[in-house]
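See structure below.
Our next item is chain A:
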Amino acid sequence: MNQENGSALTETVRLLCRTPGGPRFGDVLVVGGGISGIQASLDLASAGFKVYLIDRGPAIGGRMAQLDKTFPTNDCSM
Partner candidate 1 sequence: MDRVAGEAGDFTVTLLRKPRYVLEEKCTGCTTCVEYCPALCPDAFNQGLSQSKAIHIHYAQAIPLIAYIDDSCLYLKERKCRICEAVCKNRAIDFRQKPETLAVNVGAVILAPGFEPYDPRESGRYGYGRLANVVTSMDFERLMCATGPTEGEIRRPSDGRPPRRIAWVQCVGSRRVTPGENRYCSAVCCTYTQKQVILTKDHDPEAACTIFHNDVRSFGKDFERFCERAARLPDVRFIRSYVSIVGETAGSNVVVRYATASEGVREEEFDLVVLSVGMKPPAEAARLAERFGIALDPSGFCRVDPAHPLQTSRPGVFVSGAFAGPMDIPESVFAASGAGARCGELLSRRRGRLARERVFPPEKDVAAEEPRVGVFVCHCGANIGRVVDVPATVEYARGLPHVVYAQEQLFSCATNCAKEITAIAREKGLNRLVVAACSPRTLEPLFRDTLREAGLNPYFFEMANIREHCSWVHSLEKDAATRKARDIVRMSVARASRLEPLKEFTLPVHKAALVLGGGVAGMTCALSIAAQGHLVHLVERGEDLGGLARRLHTSLDGMDIPARVRDLAERVYANPRIRVYTRARVVSAEGYIGNFLTRIASDRGESEIRHGATVIATGADLYRPAEYRYGQDGRVLTLLELEEAIARGEERVLGAGRTVMIQCVGCRNAERTYCSRICCSAAVKNARRLKELNPAMDVCILYRDMMTYGFREEAYREAAERGVRFIRFEPERPPRVEAVAEGGASVLRVVVDDPVLGRTLAMDAGVLALAAAVVPAADAPEIAGLFKVALGPDGFFKEAHVKLRPVEFATDGVFLCGQAHYPKHLPETIKQAYGAAGRVAALLANDTVVASGAVCEVLERRCIGCGSCIAACTYGAIRISETKAGPKAAVNPVLCKGDGLCNAKCPTGAIVLKHFTDEELASQIDAAADAAASETLNRKAG
Partner candidate 2 sequence: MENLADYQEIVDLIRANGGEAFKRCFQCGLCDAVCPWNRFRAFSMRRIVREAAFGLTDIESEDLWRCTTCGRCPAQCPRDVRQIDSGTALRRIATEYGVFPPTARPVRGVRGSLMAEGNPLNEPRRKRADWAEGLGVPAFAEGMEFLYFPGCYLCYDPRLKKVARATAAVLQAAGVAFGILGERENCCGESIRKAGDEEAFKRLARENIKAFIDHGVRKILVSSPHCYHTFKNEYPEFKAAFEVVHIAQLLPGLLAAGRLAFGDGRARTVAFHDPCYLGRHNGIFAEPRAVLSRLPGIRTVEMAETQADSLCCGGGGGRIWMETPRGERFADLRLTQAIEAGAEVLVTACPYCIANFEDSRLTLGLAEKIEIRDLTELVQEAL
């Protein structure tokens, strides 16, 4: 179940990524697409704000994506 929760995040983000970009006008700019940046973006989006999430790397996920499993529940990090 936890694993699915993990991928829940990934999927929602995938959706975020796929929503077509509107005019260059948003409410919040989030710099950094690690776990923290993603969570902030998701929250803001569900609270009705338009969010720009930018990362200097080619994909989002940050360091957490590099971790195999994460403590203290040892579930999958993605």
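As a selection rule, all candidates are chains of the complex that A comes from, given by their letters.
One rule holds for everything that comes next: contacts are C-beta pairs under 8 Å (C-beta built on N, C-alpha and C of every residue); 3 or more make two chains touch, one makes a residue touch a chain; residues count from 1.
Here the structure is a predicted model, which is why all the values come from computation and not from measurement.
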Candidate from this complex that touches chain A, chosen among 1 or 2: 1
Residue ranges of chain A in contact with candidate 1 within the complex: 2-15, 17-20, 22, 24-40, 43-44, 46-50, 52, 54, 56-75, 78
